[in-house]
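Okay, so here's the structure we're looking at.
For this depiction, one protein chain was excluded, whereas all remaining protein chains were kept in their positions.
Residue numbering begins at 1 within each chain, and the chains themselves are lettered A and B in the order written.
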Amino acid sequence: MRVGAGPAAVDVVGFGFRYSGRPEWAVRDMDVRIEPGERILLTGASGSGKSTLLTAMAGLLGPDSGDARGAVRVDGRTAVQARDRIGILFQDPESQLVMSQAGDDVAFGLENRGVPAGEIWPRVRAALDAVGFGYPLDRSTHALSGGEKQRLVLAGAMVAEPGLLLLDEPTSQLDPDGAELVRAAVARILADRGTTLVLIDHEASPWLPLIDRVLEVQFGTTQAGVLELAPRWRPTVPVLPPRPSAQSRSNGTQGPLLPIGSTQGVLHSNGEDPLLRAAGAGYSYRADTAARPALALTDVELTAGQVTAITGPNGSGKSTLGLLLAGLKAPTVGRIVASPKLAGRLGDRPPHRWRARDLVHRIGTVFQNPEHQFLTGRVRDELSLGPLRAGAGDRAAHDRAEELLQRLGLHAYADANPFTLSGGQQRRLSVATSLATRPSVLVLDEPTFGQDPVTWAELVGLLAEARDAGTAVCLISHDARLVDGFADQELRLTSGVDHRQTAGFTGPGAAETPRSSDDQLGRNPTK
Amino acid sequence: MSTPSTPHRTEPVDLPGSGHQHQSELPAAQSGWRTVDIVVTAVIGVAFGVVFWAWNLLWSATGPAFVAFPPAQAFMYGIWLLPAVLAPMIVRKPGAGIFAETLAALVSTLFGSPFGPATLLYGLAQGAAAEFGFAIFRYRKFTWSSALLAGLFAGAIAALLDLVLYYPTWAGNWQLTYVSLVAASAMVIAGVGAVLLSRALVATGALSQFASGRAGT
Partner (left out) sequence: MTTAGTVTGTPPAVWLGRINPVAQIVAILAITVTALATIDLLTPAVLVAAELALLPAAGLFQPRALLAKTWPLLLSAAGVAWVNLLFSASGGWDWTGSAALALRVIAVALPGVLFVASTDPVRVADALTVHWKVSTRFAYGALAAIRLAPLLVLEWQAIRLARRARGVDAGRNPIAAIRLFGGAAFALLVAAIRRGSRLALAMDARGFDATAGSTERTNARGSVLRSRDHLYVAGAVLLCATTTAASVATGLWHPVFSS
């Protein structure tokens, strides 16, 4: 059943596409020729239609998806006809795996194409070897890390020996280690130039050694098309907002405005007490007390106007620590202690026992997936909900929502359903909904995950404003650029530890004991 | 190099507006259930299975009260029957109700449902009954009338199964009361609920791949 072999050529001729039910074209006037064996990076601004173009090259835009103009051909056949010559990898591995065992999942594509059962398993093994998947065939797909899952999906695409491999942001949902796993696997399978490659990835730089040509997809009111970029093209790196001096600090928000130490990277440098701290806090799932805890004993202090980054490999409990600090989960060991300034009339009660409406204007949380946080059907309502819950009047809540709409450039979408916004807009909205109640502490789980450079810069701008207004910002992040450039202190969690995350700690309540913070609360080396 | 390597320039390039020319050679797959129809119907079933499981957790404290007086459980049925009505409203294919409801039953069985394979039997029967609500209109109307009828039929069949399985010794008038109670509550909760839910889903843009999600936009 092997139709053809070797790398495929791609011809895009005057191609345009409009999704069903949409008035506007997603792409138009696309013309490009890709030679067999070439490796292409496709760039373009958000909404330029590069993803649509890639989907069309995959032959996945059928007539019920919308109206097409022109043609996309792979080795002379339409992309739809040539589907058996094309493999594609999307962002999220979880939405691509079908079977519960690794081998079965790779076999899936061959079964669909009617390959005799006897031929399937040798080819599955070969494909798994080719991507460097080091587990047996019966490995549960749920037990793999993100990068390993994506490698498996890649094996599932490569097992059919495609002449054209398309990668649609294959690393944007992965941590740096996972992304490296995927890039290494792609480099391996492309070494013989047996497959043509077309790639989209926000994180373009690490791919460049592999790439022959960079094409920019343009789509605006004046021009549309595919532009060939210079061979020495390099992606632009977003610029971090400068740290303002004390006088010029923004007064746009009225959070607790506290003095900020002039020297960065020093823990509560001016003797400021932490607003919130974890004191030997740890977490284990009740069901498996014998197993490794989800979070080993940890100490960390969040101080007003300071940015704390929590980093570490998957499984080290970063997100769990975030939930503890956010007052959303109770630690199974140790304590989360709010300062009197933060707790106010709530006294000594731990944050996880605060009422939600008391929590929301003290500690704000931004979850990884913005859609998990949306509660209303309108962007405007979404922004005024928090203030209303926290006891602000209608008038005040409305004004706050207006102010944030302006600030975010979301005014045109004030009455839109939050679920219909683009990914970047959703992310900005979810950060804004948390800022709406002016919390003194803000905890964010992977705020820049999968964001394009424009959204990245906007998000960091928002967070810088919050910090400058005196908010204690806590970032859980894999994003090295964010952590290196923006954080004042970094807590690096280690996975698989049985020992505490902080040296010199003797037990709950003893957190005041001076301790060396060098091994875990390592200061940011760039500061 | 590939076997048919020379580019075929003979094929006509579609003119703007003429749209579908090069797509006439599509596989016949598109006429019946598309993959997205199948998977989304199945996922609706699975999501409801998860919701049922969560619901059981939430009410594990009050659950025994329901068990002790099943007529009160009639209310619960409305929620159980939602996928059977909602899935056909969204994908608009004959059989979507059976498929989604059976999978919801299957997943709640996998998570540990009280009734084991009986749940599956219920899923099949309720899904099939709900289909009648749409079949009456030859799968052309997906509005209040079809949704309410689907809820009514599904509720009635669920109540009848209950009588066979659990309450065969009840007095006749009790049996009649029970069936009417369950059917009525299913009509209201599953029927009305499915219509409101499908509208709310359309508003989120999540149904853009379906005709139901594009109507009116």
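Here, a residue touches a chain if its C-beta (ideal position, glycine included) is under 8 Å from a C-beta of that chain, and two chains touch if they have at least 3 such contacts.
Every value quoted in this text rests on a predicted model; they were computed, and no experiment measured them.
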Only one of A:L110, A:L342 or A:V460 touches the unshown chain, namely A:L110
The listed residue (B:G49, B:G97, B:G151 or B:G191) that touches the chain absent from the view is B:G49
Touching the hidden chain, out of B:L81, B:L106 or B:M187, is B:L106
Absent-chain interface residues of chain A come out as 55, 58, 60, 83-84, 86-88, 90, 92, 94-101, 104, 107-117, 120-121, 124, 138, 140-142, 153, 156-157, 160, 285, 287-288, 323, 326, 328-329, 355-357, 359-361, 364-365, 367-369, 371-375, 385-386, 389-390, 419, 433-434, 437
Those residues of chain B that touch the unshown chain are 27-29, 32-36, 38-40, 42-47, 49-51, 53-56, 58, 63-64, 67-70, 90, 99, 103, 106-107, 109-121, 164-172, 174, 197, 200-201, 204, 206-207, 209
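Criterion: only the chains that are shown with their structure count from here on.
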Chain-centre distance (mean CA atoms) for chain A and chain B, in whole Å, is 33
Chain A partner, complex, touching residues on chain B are 1-8, 11, 13-17, 19-20, 22-23, 25-26, 30, 34, 200, 203-206, 208-209, 213-214, 217
Listed in rising order, chain A residues that touch chain B in their complex are 3-9, 11, 13-14, 16, 19-21, 36, 62-65, 67-71, 73, 75-78, 80-81, 85, 163, 377, 417, 419-420
